[in-house]
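Of the protein chains in this complex, one is absent; all others appear in place.
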Amino acid sequence: MTIQAKPQRSRLDPAPVPRRDWLGLSALGTMAGALLFGLIGLLRLPKAAVLASPSKRFRVELPQALAPGEAFVPPGRNVAIFRDEQGVWAISTVCTHLGCIVRPAADGFECPCHGSRFRSDGTVTRGPAPRPLPWLKVSTAGDAVIVDEAAAVPQGTKVA
Amino acid sequence: MAQASDALQEFVADLKRAPKRILETAFRTGPPSTDRTRSTFVFGNVFLHLHAVRTHRWSLRWTTTLGLGIATAAAFLITLVTGVMLMFYYKPYPEVAYESMKDIHFVVPTGRLIRNLHRWAAHVMVITVILHMARAFYTAAYRKPREFNWLIGIALLVVTLALSFTGYLLPWDQLAFWAITIGANIAESPREVTDALGITEYFDPGGLQKLLLLGSDEVGEEALIRFYLLHVMLLPLVLAALLAVHFWRIRKDGGLAKPADADARLAARREQETYPVFTEAPVKTYHLAAIVRGRTPAVGKGPENTVPSMPHLFYAELGVMMLTLLVCLALSVVSDAPLKELANPSVPENPAKAPWYFLGVQELVSYSAFMGGIGIPVIALLGLALIPYLDRETAGTGEWFGGPGGWRLVRFSAVLGTSAAVMIEAVAIRFGWLREWFPDVPQLIVTAVNPGTLLTLVYAAWSVWCVKRFQSARAGALALFTCFLCGFVVLTVIGTYFRGPNWEFYWSPAYWPKH
Partner (left out) sequence: MRKNKLLLLISSAGVLALLIWAAVEENILREWRRIQAQGRSEEGPLGVQLRQIVNRGLDTSDRCISCHVAMGPGEQGVTGAPLLKPHKPVVHDPAEFGCTVCHGGQGQATEKADAHGRVPFWPEPMLEKETMYAGCGTCHVTLGVPEKHRIKAAGAAFERLDCLACHRVDGRGGTIRPGGGGMEGPDLSRTGITGYDPEWYAKHLAKRAEAKSGPWRDAFGPISPPELELLRVFLDTRVAAPGWVEAKSVFLSSGCLGCHKVSGVGGDEGPDLTQAGLKDPGRLDFTYVAGKPVLENWFREHLLAPASVVAGSQMPPAAVLEERELAQLALFTLSLRRRELNDAYVPRDRMLATRFGRREFARDGATLYGAFCAGCHGEDGMGRRLTGLVSFPSVANPDFLEIASDEFLRETIRQGRPGRRMPGWLKENGLTAEDIDAVTAYLRSAGGVESRADGRPRRWVRGEARAGEQIYASSCSGCHGAKGEGGAGPALNNRVLLASATDSYLVETIRRGRRGTAMAGFAEPDPVRRTLASGEVEAVVAYLRTWEESKP
């Protein structure tokens, strides 16, 4: 090290050494990298890999005597299933406003929380709901119907 | 109008400069490239200013401390972080706890590794804290002015063991349940004495201890929630507070203990790393916080053998921390933390074993519950606590095995301590003890005369002899500590590997009888 005799510079503030501390920098860098990698791993922990709730896809048997236009709500599920000559369809009964469960009404559905009203095909007629009730993916398996609450299909899709 | 546009321009300019200014106001000291900026880096940072700004070069040698204190702190940090992550998924109620452990192991992202890491770091912490205590003892680092810090260290040891013990119950498997059942019964062991004296009805510390520990008369959901509270909140807070005091005390005691001639023994330095201080002082490097009576590291000395903590001490600390992390991580990757069947109160584990660090105690407990569970541990802790107040010598501070007798005495005591423990155990295992010979012997006799007390007496006798022989309390302390350490190891080894069902002696688990 050289102490350069520069004015306005005391011996307590010598000029910095021009060499790079490769060893130190690489050590710190590796440590930072390792800890960062570890941190990212830690941060992945809170996001659950698997949801502890019953599957969104479920099988249900429709009652024999279901009038066309009559809603069948399987117990414990938030869907309304309908059947007519053209086929079977399922509409989600989760209000698109803030998630309350709508009730089937004479002309469609109504939501008790903020007064949204829906037609029987799910479109909104009144209230704060921003979107129509989604139609859910339905498939048939023998006598039973398989509904997938997690998959939406275009309005009007009926499965024979 | 000219004023307004100036102000507006200034506003925009300030907005553009804001990001850089945010950084500048957060980190005001600048890069730590000079002695002064290195100092301000340390004392100007809330997290770092627990460190002294300058560290003595002797303290930085690997052989001075072996990095054990930092290793313990690092292990604690690892358990802290992994423990908090585990709290996202762990549920502290019976049965559900076990299921949540299974979920953590199988489906939680990184759950298996984090749980293993938590468990291994906990074990590593117990080992390093014991080794750290041994190091502090053997280098006589407890001497004036560091006596109180030694006591804080003893308290930290107890809290560490308590943390490990409370955490042991949380998985709620057979291992956990029965280990804690034993622990709680050890807490109840004063009954052995009060029953023998017939006074339990009026004075029952044993029963009270167990009730406080379990919240009930048997291990159940009350115990679990209680242990959970202790493990995740109360004990960590206590540990953190004690740690802060422990580190602060190091600073106030003048740094780590070192021999009186440390400066002379340090190798000559390369010029660039030593800066003279206080020769010219146009700019302040220390904030003077108060005027005190006493010595500080710096005043009244010549060119001192200190180096800036930043970066010397921090490289040392970081190195040890990453090494500890490496060891814990390696253990976690190759070996899963155990999880046996769901806890079943009607199916005792046989043998039901306490956590490994308590197996030495459990071995003693198999002879006398009170002596092994309370008596001897209390004697040991009391003895440890008194060391700095009984050894008031000054020769050999900071030296490994410093003091009269030195390494030879330690070596001999190790041999003596180990063989005494092995021999007494061998007699007890081969021939049984007291009650096998005299079926009607009163309980108090059995409490007073058992391998544990016998061993303690042998060690104490040897230690007293050393005090007389070397005319030094330190020699006695060296002898006694070494004997106890070796005795602890022997008993723990016996309890771990050679005790099988019904706590019978077996040369190997291969010989254990099937159910």
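Before moving on, here are some points about what is shown:
Each chain gets a letter, A and B, in the order it is written, and its residues are counted from 1.
One rule holds in what follows: a residue touches a chain if its C-beta (ideal position, glycine included) is under 8 Å from a C-beta of that chain, and two chains touch if they have at least 3 such contacts.
Keep in mind the model is a prediction, meaning the values are calculated, not measured.
Touch with the chain that is not drawn comes from one residue among B:35, B:103 or B:363, which is B:103. Considering the whole complex, the residue from A:52, A:65, A:106 or A:160 that touches the absent chain is A:52.
Touch with the chain that is not drawn comes from one residue among B:88, B:148, B:247 or B:315, which is B:315.
Although one chain is not shown, part of subunit B still touches it, namely residues 60, 62, 99, 102-103, 106-107, 109-110, 112-113, 173-174, 307, 311-312, 315-316, 318-320, 322-323, 325-326, 329-330, 333, 339-341, 514-515. Taking the whole complex into account, subunit A touches the unshown chain at residues 23-24, 26-28, 30-31, 33-34, 37-38, 41, 49-55, 57-59, 139, 141, 146, 148.
As a convention for this text, only the chains that are shown with their structure count from here on.
Taking the mean of the C-alpha atoms as each chain's centre, subunit A and subunit B sit 46 Å apart. The part of subunit B that touches subunit A in the complex is made up of residues 33-36, 81, 85, 88, 107-111, 113-114, 271-272, 275-276, 279-283, 285, 311, 315, 318-319, 322.
Contact residues on subunit A toward subunit B in their complex (touch as defined above): 1, 10-14, 16-17, 24, 27-28, 31, 34, 41-42, 44-50.
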